[in-house]
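The complex is shown incomplete by one protein chain, all other protein chains being positioned as in the whole.
And now, subunit A:
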Amino acid sequence: MCLGIPGEVVELLTDQPDLAQVEVSGVRRAINIALLEEEGVAPGDWILIHVGFALSKIDEAEARAAMEFLEQMGAAYDDEIDALKESGDG
């Protein structure tokens, strides 16, 4: 929960400006990007996601390292990543 899950922004949703389609661990889902309003988010950007919200932009190398770190954490983070994948679009 305190560790962000990395994802790649695939598409901005023009009808819902707070949301973007983000690919996380091979699955696409909508993530709230309103907290990155000041930085701006574009397709191809990598973000760190905490409980459904993007809190920071990162680069691809960091994203891959962060994902591997989470995968190593085992069951607890498998559960969190599964929960994220199943979680709706808000």
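Keep in mind that, in the parts below, contacts are C-beta pairs under 8 Å (C-beta built on N, C-alpha and C of every residue); 3 or more make two chains touch, one makes a residue touch a chain; residues count from 1.
The definition used in the following text is that contacts and distances are computed from a predicted model.
A chain of the complex is left out here; the name its UniProt entry carries, from "Hydrogenase formation protein HypD", "Phosphonate transporter", "4Fe-4S ferredoxin" or "Oxidoreductase", is "Hydrogenase formation protein HypD". By the touch definition given at the top, subunit A reaches the unshown chain through residues 1-4, 32, 34-38, 48, 50-53, 55-56, 58-62, 64-66, 68-69, 72-77, 79-80, 83-84, 86-88, 90.
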